[in-house]
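Only one protein chain is missing; all other protein chains are in place.
For chain A:
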Amino acid sequence: MTRIDAKFAELKAAGKKAFVAYVMAGDPDYDRSLAVVKGLPGAGVDVIELGLPFTDPMADGPTIQAAGQRALDAGMTLKKTLQIATEFRKEDDTTPIVLMGYYNPIYSMGVPAFLDAAKAAGIDGLIVVDLPPEEDAELCLPAQAAGLNFIRLATPTTDDKRLPKVLQNTSGFVYYVSITGITGAAEAQAGDVAPEVARIKGQTDLPVIVGFGIKTPDTAQAIAAVADGAVVGSAIVSQIAAGKPVAEVLDYVKALSDGAHRA
């Protein structure tokens, strides 16, 4: 059982929905990023998605692209991203951390070396956007064997025929992408999302968390109400981009998590 499994069991027992927050590691620099990450659990965040910066984030909108570029310009790397997790784990041994990014930096380090380092840093799960089930042998299967969750994205284009393939080697939770598009784009609609979540839950016992296009406490509440939780990324990253101090960023996160937890 990973920290992710434990957290969802705990939320279920308490009858609560999950609030998942995404931040880009090293944005705007290592120290401020570490301070934000350390403050997330206190701001009501149940699961942390830690973005791994990449030069060519093809599934992301301008907000996350810019965050990755700021982090890279400030000298961020995969190793330093894992270092943030290591520092965080010194103070918090229960809040799950999911590393989210693209495959090339991981492939460049080498999959076995990466898995060792990620485990040692206290990473619990991986979301690698450009690794569909067709490429499971690359990282998904070795990661599961190493005891890390591999969390898959399901999308509006994942039809019933394909869904079992997407769910097959997924663990931890399923991340439902509420829109066809990039991060931070159109507003997610609870009415559209509800039947899709039900469709996925018909085929898996894993929690289904919804992300992409959730920008306000009200939307977080509405989406969380029809799923097992909601993810907010670009909206939080925008606060960091605007140069807000760490305390203000965390207040903003708190308002979002309160929204999700009202569901």
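We take it that contacts are C-beta pairs under 8 Å (C-beta built on N, C-alpha and C of every residue); 3 or more make two chains touch, one makes a residue touch a chain; residues count from 1.
Note that contacts and distances are computed from a predicted model.
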UniProt protein name of the chain not shown, from "Thioredoxin domain-containing protein", "Septum site-determining protein MinD", "Insulinase family protein" or "Tryptophan synthase beta chain": "Tryptophan synthase beta chain"
Contact with the hidden chain (one of A:A154, A:A224 or A:A260): A:A154
Option from A:Y22, A:F54, A:F173 or A:Y252 whose C-beta touches the chain left out: A:F54
Of A:L72, A:A146, A:A194 or A:V246, the residue in touch with the unshown chain: A:L72
Contact residue for the chain not shown (choose from A:L131, A:L206 or A:A263): A:L131
For chain A, the residues touching the chain missing from this view: 53-59, 61-62, 65, 72, 77-79, 102-109, 129-135, 152-159, 162, 166, 177, 180-182, 185
